[in-house]
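What you see is the complex with one protein chain gone and the rest in place.
For reference, chains read A, B and C in written order, and residue numbers begin at 1 within each chain.
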Amino acid sequence: MAETVRAAVMVHPGKIEIQEFPFPELEDGALLLKVEMCGICGTDKHTWRGETKQYAGTNAESDTPYPIIPGHEVIGVIAEMNDRKEPRLDYDGTPLRVGDRVALCPDVVCGKCYYCRHTFAYPWCENLKGYGNSLTSVESPHLFGGWAEYMYILPNAFVYKVPQALPLRVAVMVELMAVSYNLDKTKEFFTLSGEGFATGDTVVVQGVGPMGICHVIKARMMGAGDIIATDISDYRLALAKEFGADYTLNVAQTTEEERIEFVRSLTDGRGADIVVECVGIAQVLVEGLEMLRKGGVYVEAGNFVDTGDVLLSPHRHFCAKNVRLIGMTNHPFTGYTPSMKLMQKYSHLFPFEKFVTHEYPLAQTEQALLRSMEPDCMKVVIVP
Amino acid sequence: MAETVRAAVMVHPGKIEIQEFPFPELEDGALLLKVEMCGICGTDKHTWRGETKQYAGTNAESDTPYPIIPGHEVIGVIAEMNDRKEPRLDYDGTPLRVGDRVALCPDVVCGKCYYCRHTFAYPWCENLKGYGNSLTSVESPHLFGGWAEYMYILPNAFVYKVPQALPLRVAVMVELMAVSYNLDKTKEFFTLSGEGFATGDTVVVQGVGPMGICHVIKARMMGAGDIIATDISDYRLALAKEFGADYTLNVAQTTEEERIEFVRSLTDGRGADIVVECVGIAQVLVEGLEMLRKGGVYVEAGNFVDTGDVLLSPHRHFCAKNVRLIGMTNHPFTGYTPSMKLMQKYSHLFPFEKFVTHEYPLAQTEQALLRSMEPDCMKVVIVP
Amino acid sequence: MAETVRAAVMVHPGKIEIQEFPFPELEDGALLLKVEMCGICGTDKHTWRGETKQYAGTNAESDTPYPIIPGHEVIGVIAEMNDRKEPRLDYDGTPLRVGDRVALCPDVVCGKCYYCRHTFAYPWCENLKGYGNSLTSVESPHLFGGWAEYMYILPNAFVYKVPQALPLRVAVMVELMAVSYNLDKTKEFFTLSGEGFATGDTVVVQGVGPMGICHVIKARMMGAGDIIATDISDYRLALAKEFGADYTLNVAQTTEEERIEFVRSLTDGRGADIVVECVGIAQVLVEGLEMLRKGGVYVEAGNFVDTGDVLLSPHRHFCAKNVRLIGMTNHPFTGYTPSMKLMQKYSHLFPFEKFVTHEYPLAQTEQALLRSMEPDCMKVVIVP
Partner (left out) sequence: MAETVRAAVMVHPGKIEIQEFPFPELEDGALLLKVEMCGICGTDKHTWRGETKQYAGTNAESDTPYPIIPGHEVIGVIAEMNDRKEPRLDYDGTPLRVGDRVALCPDVVCGKCYYCRHTFAYPWCENLKGYGNSLTSVESPHLFGGWAEYMYILPNAFVYKVPQALPLRVAVMVELMAVSYNLDKTKEFFTLSGEGFATGDTVVVQGVGPMGICHVIKARMMGAGDIIATDISDYRLALAKEFGADYTLNVAQTTEEERIEFVRSLTDGRGADIVVECVGIAQVLVEGLEMLRKGGVYVEAGNFVDTGDVLLSPHRHFCAKNVRLIGMTNHPFTGYTPSMKLMQKYSHLFPFEKFVTHEYPLAQTEQALLRSMEPDCMKVVIVP
């Protein structure tokens, strides 16, 4: 192996450099992952723009500690492993071996704080570490992001074996498919008397970039009725249709009133059962809430970083609407393995290979990031 | 019986008159109720002030059709009953008789619209009629409010037999105790991994007028841990303590920051598990949401009429907080009988007889209403 | 129209006659349905064999009141309607017209008893009437079963408009697809921590006659992982594969131990997440419970009539297993319309037209019934 590792470092907002880092030593239980493919996520774009306030108002409130190696939608192969003391297991309890292809969960939790002990599967940890996000590249062993040749996988980080039959370009979707457990989460609130996600329900996905597309896919897998996608890009809306949306509305070509009216007319005037916000702009909540039926579920997932305020009416948007507004960050640890299983099993129904639209080598990471911010792409990935 | 019926009519905002109405004929299935006691509710105060936009943004959006006979928290005795065709049953299926004391559910639903057929127990009916609220006294048979000697009970209105042992002044609480099913509703969202209401949970009730007090009582009945009440009235806060609150915070004597800090310090910095909004002012949502722990439930119940907008941050207040915000109007039809059962069974634990603080005869309805808007009272009732 | 109506009457167990009945007069709200197609259900077979104890141990316990006109999986066209007093609505609130094609819900509930008022959508009514089942043909207006030219639809019976695009032979599946809401029901018990139906779950369906097949379809629509079907008929197992089963086990060709081992080996030794019993034999519970993982859900739906006892171990099968055993009769009123919507939307994924395998005219009802008891058929229907 090489004596140094090359990685793309965001040294401050708007600036990416390729740097070299020493090849790391592995502590007990650690892995060295040879990165095969790593996605560019909406959060990375926020970080590029300097929009870095995350988990505001909670004990885990944080700002990005530049410089960092971004990248957290990672598929790689285990290059080295320190399992001298005990077998290193994947999340589901299976022993790992060098050469295994795995997906990484970027959220590393302490397992011992109040939230780790009292809530389940979501990383509400008070000591949360986020690969590609909250760990600076200044500190050894440095390799805490996926836009790099190798990553250092901490002993308590969760990895998941990738089934052999799953193509790399499909496997790289898994983190976002786990995010789409937002829809499974609404099933915790389900009753047959109109609460939560029911088969046949009308679902609106606001914004069909990669995260929104995965919610379209998941809604279809779960037996949704009509799925309506909104976006500013005809390119993305066309892909949304291929991935299961029944109707699309281009926000640049219609008025808010027209879109609300469209959803209501589809539902005998009532509104959608479920609306998922995957845009990441504060203002869109008003439109989404107006599209929702009384007693419907609004999933607020897109505003993962602080994007400002919006004026809402407690009466109209919450009380009279009998809304169930569910704020959701991250994704469940338990969502990776079944997501990969489902992508295999339902591969004949969805054109998964169209999800990754652009691949860039590590040296062109900045171009890749800029490209990912254009409207006519879906997932842009780094192939180091 | 008398040939006419006296009733207090709100002819327009800010104006109440005592009027006489003809003694009604009963259609099949209808009841004539001799009103024994009728509460003055927060909604009645809104109506007095002309704040009458209800169910905004839904198919049931409405404005109050003055003149009306207000009053919907009613206990009465069946004076007449038209059961010539078939037995008239109470909600639970028990045949009614003249002389029975009953509580009335003020929400009359059609039973045939989409919401009546697809949701349960809450009056999300598209053709909702609300006693004391949405039925004008101009139209025959006029007697659609509880501030009157008699009420005309429609064939499809729900009534509930009052147990003999339950004092009248306690029975009159039942409608608000049914409103407190807001807390039972959160149990539909319960999981042991930190979702919904758990025994031992910390509960904040914002505003402890009669509706808030009933939520304090219900939280205590359900096994809450610490209960914190906030209000502007020391009088009401003192009563809240007698009814089960562990801590009280006078909003007029503390800063928002102090109150948020108090709740956090009680919970190792995390925030309350459940916050119930019973104030009815848009601005209080910010404080309530800041008091809430990550993943906690915010019950928005107080803004039953349109009270304007509030600036909220989708990131901070919803997404990062992983909030479950539950808008709740009305109360379940199924909540009356168990509420009366619980008030009997737990009567040694709560000073229910202190709930009604002021009684007025029908002739002094306007004074009663003005009195109910003072800070140093709890429930004010009309005793026709 | 004809002056009399021909119907197949089961005069006692094992005996069917074609009889003629007077053309009925319609009371207010009643419909006359010209039957287009009516399925033969497992319950009908029990009735033929004299196994008629239903709802044993409940307030609704009953025996079949021979003679009856069987048949309750009905699609028909409204031939006459008495809507002189008020519009006759379908279940979802849409006005009906003569000529509309509708599906019938065979369970007619009173709407006023305790269960009608306190539970939702399932016919736990204390005064339940069941078309084709609990209403004798001796009493006027006689036409209470679907194996007839016309049916008399009571004013409070629920009917559902059939979408024009849905073929008759697919529409006739709707009652059983509504039964498969057994799987939706388990979502009420869902949490992400391993309770209830999760996407990707392993599902076993014991018995893939028509009811079992519909559960296979529904599990697939809802995003199941592996689906395993068991049956004694290779014919039915082959169809189960076409409808979405991944694996099939012929009970006549394998041992119980082999089948249990097969399911465990598919699940890393743990067992299936969900097992649905659609056989209707008491003994199969043991096998099903052994196939289930700890904490899994066992849906007991097949023993709709009394089929005797089975020896079970409270420790092994319930307590240690941490089982969630859900007894389910009937189906929800709310399940018809979304089922028809889903059958349309997912018609490219399932060969719905293969569901009905045999059609018989009314005159050959007894042959049809005998045919339906052979292993090499799926749904047998009467086309009057």
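FYI, a contact is a pair of C-beta atoms (placed from the backbone, for glycine too) under 8 Å apart; a residue touches a chain by one contact, two chains touch by 3 or more.
This structure is a prediction, so every number in the text was calculated from the model and none was measured.
*Asks:* Where does the absent chain touch, in terms of which shown chains it meets?
*Replies:* If we consider the entire complex, the absent chain touches A, B, C.
*Asks:* Among the options C:21, C:48, C:91 or C:120, which residue touches the chain absent from this view?
*Replies:* C:120
*Asks:* Touching the absent chain: which residues on chain C qualify?
*Replies:* Listed in rising order, the touching residues are 53-59, 61, 114-115, 118-122, 124, 188-189, 191, 193-195, 268-270, 277, 282, 285, 290, 294-295, 300-329.
*Asks:* Tell me where the left-out chain touches chain A, residue by residue.
*Replies:* Chain A touches the chain not shown through residues 89, 91-93, 111-114, 116-118, 120-121, 126, 191-193, 195, 333-334.
*Asks:* In the complete complex, which positions of chain B touch the hidden chain?
*Replies:* That gives, for chain B, the contact residues 120-121, 181, 184-185, 187-188, 190-193, 196-200, 218, 221-223, 225, 332, 334, 337-339, 341-342, 345-346, 349.
In this text, only the chains that are shown with their structure count from here on.
*Asks:* So, what's the distance in Å between the C-alpha centres of chain B and chain A?
*Replies:* That gives a centre separation of 42 Å.
*Asks:* Could you pull out the residues of chain C that touch at least 2 other chains?
*Replies:* Correct list: 120-121, 191-193, 334.
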